[in-house]
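Every protein chain but one is kept in place in this view of the complex.
Let's look at chain A:
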Amino acid sequence: MAHEHKLEIFRGALKFKSNVSKIWGVFIVLSIVTIVEVVLGIIRPAFLVEHNFLALKLLNWIFIILTIFKAYYITWDFMHMRDETVGLRRAVIWTAVFLIIYLVTLILIEGDYIYEVYKNGYVKFDF
């Protein structure tokens, strides 16, 4: 089993001297992102709440992108996906990513459709 680690994050913009210092570096990155999420969640800036993109508030897009950002660093650096072979990486990540995108897209569109049906009064649930 290979014990050497790739010690760069942010596409080489940040290099660490040892694996331990890389771990702490990633921890700091994840903490900053979490703090940003919590602060945004408490303030809820009006501009981000009132403007939509693809039927979702801008604020929610920011939360989802930050979550995927965090998931990337947990998988790549804590779970050492960065050090695995390309084949293993693709077998695990691509399977999950494509299936999840497919499932979520279809199911949310369907949920929104049912909402419209209720709202337009063809079926009533609030009697």
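We take it that contacts are C-beta pairs under 8 Å (C-beta built on N, C-alpha and C of every residue); 3 or more make two chains touch, one makes a residue touch a chain; residues count from 1.
The rule is simple: contacts and distances are computed from a predicted model.
Colleague: Tell me the UniProt protein name of the chain this structure doesn't show, selecting from "Cytochrome c oxidase subunit 3", "Succinate dehydrogenase hydrophobic membrane anchor subunit", "(Fe-S)-binding protein" or "Trehalose transport system permease protein SugB".
Modeller: "Cytochrome c oxidase subunit 3"
Colleague: Could you list which residues of chain A touch the chain missing from the display?
Modeller: 1-3, 19-20, 23-24, 27, 30-31, 34-35, 37-38, 40-42, 44, 49-50, 60, 63-64, 66-67, 70-71, 74-75, 77-80, 84-85, 87-88, 91-92, 95-96, 99-100, 103-104, 107-108, 110-112, 114-115, 118-119, 125-127
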